[in-house]
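Removed from the display is one protein chain of the complex; every other protein chain stays in position.
Showing chain A:
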Amino acid sequence: MMDYEFKIKTSNERTKVEDLFEFEGCKVGRGTYGHVYKAKRKDSTEKDKDNVKDYALKQIEGTGLSMSACREIALLRELKHPNVINLIRVFLSHNDRKVWLLFDFAEHDLWHIIKFHRAAKANKKPLMVAKGMVKSLLYQILDGIHYLHSNWVLHRDLKPANILVMGEGIERGRVKIADMGFARLFNAPLKPLADLDPVVVTFWYRAPELLLGARHYTKAIDIWAIGCIFAELLTSEPIFHCRQEDIKTSNPYHHDQLDRIFNVMGFPLEKEWEDIRKMPEHPTLIKDFKKSNYTNCSLIKYMDRHKIKQESKAFHLLQKLLLMDPTRRITSEQAMQDPYFLEDPLPNSDVFAGCPIPYPKREFLTDDDQDDKSDANKRQNQAANQQQQHRSSSLSTTNTAGSGDVAREPISALSCAAPAAAAPGPRLDRLDAEGLALAGLRGLRKRAASGSVDGWSGGGGGATASPDGVCQSCFGKFHDDTNGEEWIQCLSCSGWYHAKCQGLQAYLHTFQCLRCKQAAG
């Protein structure tokens, strides 16, 4: 029983999130974790509206205090580090039982940044980036993870979408690690995973020991993921990209993902990873894989194909982060001492090192129930983005790109031009999914398999047209029919894609072909 006057008193004292912040129609993220809005304080005066600080407001999915919400609040309340997202305040909305978390707003994240580079590369437009940007990013990621690890907090879900980078402002170009996988281990999913945001089920950053059935998350598992992110920053391609069908959460063993890892790294020798025999899924591994299939594979060759030489310090560090044997993998502390970080250019606290930021700002997502309002917002935001883009492209020629790391990569107007052609409905590239969206993995297969979809032709599993070349998204091979693989083709330039890679974008009617830039739908 609760006291009436106590309720009245606390209710009068309580600040409501909607009284303090303006965020209607400003949704910038949507996932299993909930909704994220870009918010401004309501009490900021009209005059300084443009300079006023942005906040990120996260409305936690569902109502009340789930275990993951509890863990997130409990840990973030204690954690304080420049490279870890800072929880400013918690709002509890007693009426609808919603929980809101207030953070500083981060304009960028590595998922969007890498995507932008990839598009630029495909478009063969030079993209100038700050000298040593990759090094600065990696150093700050390691710094943040070292702080978490020394406090016995494991991230458990590191991937580009969870590495945020601050935009213009006092913390310009600073990495913020976000979305610690607070309860991934303990939450039995209420819904089948296919219904959820595929972000959750990305296996690309999973360490081999997890795929072989390791039962406990460790610091080494976070380090592997950092290695994957480092490689992806160096090459703009997810190093262990793998199609993501057959995802079963109950079983950690994932044949295709292991196959992909071995295709890049080579098959692990017993002397390189002695305890591999002790892994729960080792018998399955022996049954399913032949060492001889991977004799020509090595990280050296893979990175060499992407123009990263084996003599470079970057490669040496990468190799230590991506050791198959978790007991031999480098720690975050050791990694921060690596010679790579002592070599010029030195890591910078602003990863953009004062150079203009070429990446577009976050766009607002449209909600079915608030279309009119957010459309206006969207247009406004687009205008801002185009302006920004304009600025940066005119400046880019005056900035010299670094000789190492991300050298002269093509720049592209793609990300900014896209909204003009966009049809109403959810836009995929604004979602923080790893190339997929929450809008429905299931719908994809149907649409992609049943012939043409608005400028796209679907095929696979016995269709007459078979794809040639490589997937324009993942640059991976197409397998034969027996694999049951599905693929789609851009009708404008005839470029082929794995359905897994681009099919869902076609399904959403708003996809733009990465090769010819033709928008479908």
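Please note the rule applied: contacts are C-beta pairs under 8 Å (C-beta built on N, C-alpha and C of every residue); 3 or more make two chains touch, one makes a residue touch a chain; residues count from 1.
Definition applied: contacts and distances are computed from a predicted model.
Peer 1: Unshown chain, UniProt name, "NADH dehydrogenase subunit 11", "Cyclin-C", "Serine/threonine-protein phosphatase 2A 55 kDa regulatory subunit B" or "Ras-related protein Rab-21"?
Peer 2: "Cyclin-C"
Peer 1: Using the touch definition up top, pick the residue from A:70, A:300 or A:336 that touches the left-out chain.
Peer 2: A:70
Peer 1: Specify the residue from the set A:41, A:97, A:277 or A:306 that touches the hidden chain.
Peer 2: Selected residue, touching the omitted chain: A:97.
Peer 1: In terms of residues, what is the contact footprint of the unshown chain on chain A?
Peer 2: Against the missing chain, chain A presents residues 1-6, 10, 14, 64-67, 70-71, 73-75, 77-78, 80, 90, 92, 94, 97, 150-153, 186.
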